[in-house]
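Note that one protein chain is taken out, while the other chains of the complex remain in position.
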Amino acid sequence: MNSQDIILDVKGLKKYFPLKSGGLFGKVQGYIKAVDDVTFYVKRGETIGVVGESGCGKTTLGRCISLLYEPTAGDVKVYLDEGVLDVGNMNKEETKKFRRNVQMIFQDPYASLNPRMTVLNIVGESLLVNDVAKGDEMEQMVGQIVQKVGLKVEHLRRYPHSFSGGQRQRIGIARALVINPQLVVADEPVSALDVSIQAQILNQLKDLQKDFGLSYMFVSHNMSVIRYMSDRIMVMYAGKLVEMAPREVLLNHPRHPYTELLLSAVPRVSRRGSFRLVTPGEPPDLLNLPQGCVFNPRCKYAKEVCKEVAPSLVQVGPDHFVRCHMADELTLTGI
Amino acid sequence: MMKDHEMTDKDTANTTDDVLDGISTLSKADEKIYYASQWQLIVWKFGRHKLALISLILLTMMYIIAFTPGFFAPYLKEERFKGYQMAKPSRVHIFDDGKLQPFIYDVELKMDQETFRMYYEENPEGDKYPIRFFVRGSEKYPLFIFFQSDMHLFGVDEGGPPIMLFGSDGLGRDLFSRIVYGATISMTIGLVGVTISFLLGVILGGLAGYVGGLFDAVVLVIIDLLQTIPQTPLWMTLSAAVPRDIPVAQRYFMMTLVLSLLSWTGLARVVRGRLLAMREEDFALAAKGAGASTFRIVTKHLIPGFTSHLIVSVTLAIPSMILGEVALGFLGLGMQKPAVSWGVLLQDAQNIVAVAHQPWLIIPAAAVILVILLFNFVGDGLRDSADPYVR
Partner (left out) sequence: MAENKNQLLVEVDDLKTYFHLHEGTVKAVDGVSFNLYKGKTLGVIGESGCGKSVTSQSIMRLVQTPPGKIEGGHIWLYHYNEDGSVKDKVDIAALKPESKELRAIRWRDVAMIFQEPMTSMSPVHTVYDQINEAMMLHLPGITKEETRARTIELLRRVGIPQHEKMADAYSYQLSGGMRQRAMIAMALSCNPGLLIADEPTTALDVTVESQILELIRELQAEYNMGIMYISHDLAVVAEMSDDIMVMYLGQAVEKADTNEIFDNPLHPYTQALWRSIPTIDGSLERLDSIKGTIPSPYYKHSGCRFYGRCEKRIEGKCDESFPELLEVKPGHQVRCFLYE
């Protein structure tokens, strides 16, 4: 694969949160492996969807990529027009360059906007702290991006409390895009919004991607939204990447039993009244992960080997990776 | 419940104009809320809290009085009236022959023939002494440190009997005047003490919450240790250690130190907890993602976020300091005579017999209760309005 096409290359990314006992001399009693050995890449101009249930590590992964969290281990490289950034070893200048090029959109449009700042200052903050623009110039740039996301220049002096959820999310998008980044991590950007507003934001994100040539890492628990937005899809389970494939391949020919389970569980308008595949088991307890494959207790195809040996991620087709011992033996149902 | 609703509807109120393609349905008054900063919102919300608002106005008035006691008290704090020892409160007659003209009669000392107790009785046959405003007193008193004045808000013309709204003490001093003078010490000792503990709390709590690690652990242990010590005994021990024969000003300063030594711990905990919680808030993360430095995140995002909450904590901490001064003064461990504070005044009410016969001696306690209630009402109002963004 040509590295020219790739904007983000991640190898063996880990994020462990230490579990401490309380008190003055709290000892580390173990780790929550929120993200465990995740390897993937994002191509320039595409949207990679990250899907999974609560606790699968998708949000932590997004936050590691946008450096809100310091990864525990792993190799993250960002390929920009002006050179490569090795995220593990960046100096101050490079860190600034990274911030200018990798931005994040948050899930909760209420919590993610500082209620005590005006729209101008919220959106303009990254311009200001990265020495891109200030004063009138900043106001002009903020005004442009705010109009681009469907708000009005008159709104700049308002505070977040004067906006509805959808409008707030637009402010969040403007904040991420004002500095002209190349990669945007969108963490559940529509899940807090009313259904009639979701489509507006999703379409807006698609339009902006076209206009600015953005690459998206789109994180969501909603398979339907992921399907609408993504070129390729990553499925995560208990901190691990279990399957990654181009959209149509993943949806129609999944190779991991968890992907099959997830697809069958998604409610469908077309299924009206008919019963679905019953899916046993509960989401994994990150404090108490099973031996072997993390999915084996819920997997109806599990064999002895799955209970003992953890499978590794293997390539099974073009851009198609699966973490399953039996990927070659199973024929699974898609949508 | 109602309050939450109010904020959410403001939230969505503007959406109508978008819905109806630019047709604004909102009055100018509604629109100004969109441009309102945190403080404006807090002020508006506080303004709706009638009890708190009235309390705040009353408190402000009381502080004005506390800072200019000489003007509001009809007499000086050490002014003695011979022949009026332990006099009961003067009876004020509002109407003079159907005309609005408050006046008092002189009193006579009499003796109960059965119990041989001395008591005062009004002499309605005697002269009427009208109460006048802006009366000149016998001596000058210092006003705002630099000025001298002999003007009093109200009083009786020279030559007349003293007007003693709250009676007098055993040395013939007007209790009302002394309560007004006592307010200076009693009401400010809380403010100064809270300022000191505020500074200590914000600095130590802020560093603990922000630096974390060992520093945090050590501060927490100190806080825990200090909080295990019962407040009143510690205050008593410390103030007993303060020399008795030092000037009033010095003693006042020492007392504030004693009072704030313990109360900073509560504030430090609040600051630390808030910092820890807010550091994880999405908007702080978002600022980090925008590339903001740690210093900027703390000063621009976190501190403005909890200042309003700190003000609430401070307001609610003042009453306990006022009570502390009163308690120590009452026990003779706080301010010392000749200084006048509410605690010192209440020393006269230690004796149950004295209180039984001169019940007005406990009026200073009423002043204490009033101030503490007012502070608590204000604090409640502030607490409700401190976070105008609750959904």
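Note that the chains are named A and B in the order they appear, and that numbering of residues resets to 1 at the start of each chain.
Definition applied: a residue touches a chain if its C-beta (ideal position, glycine included) is under 8 Å from a C-beta of that chain, and two chains touch if they have at least 3 such contacts.
Nothing here was measured: the structure is a model prediction, and the numbers come from that model.
Touch with the chain omitted from the figure is made, among A:G83, A:G135 or A:P267, by A:P267. Interface note: of A:K77, A:H221 or A:K307, the residue touching the hidden chain in the full complex is A:H221.
Considering the whole complex, the residue from A:L19, A:A73, A:L287 or A:I335 that touches the absent chain is A:I335.
By the touch definition given at the top, chain A reaches the unshown chain through residues 53-54, 164, 166-167, 194-200, 202-203, 206, 221-225, 227-228, 251, 261-273, 275-283, 335.
FYI, only the chains that are shown with their structure count from here on.
Here the CA centre of chain A is 53 Å from the CA centre of chain B. Put simply, chain B touches chain A in their complex at residues 7, 10-12, 14-15, 18, 33-38, 41, 217, 220-221, 281-283, 285-293, 296, 300-301, 304-305, 388-389, 391.
Across the complex, chain B is touched by residues 24, 63, 66-68, 95-96, 99-100, 103-104, 106-108, 110-117, 125-126, 129-130, 157-159, 161-164, 167, 172, 175, 179 of chain A.
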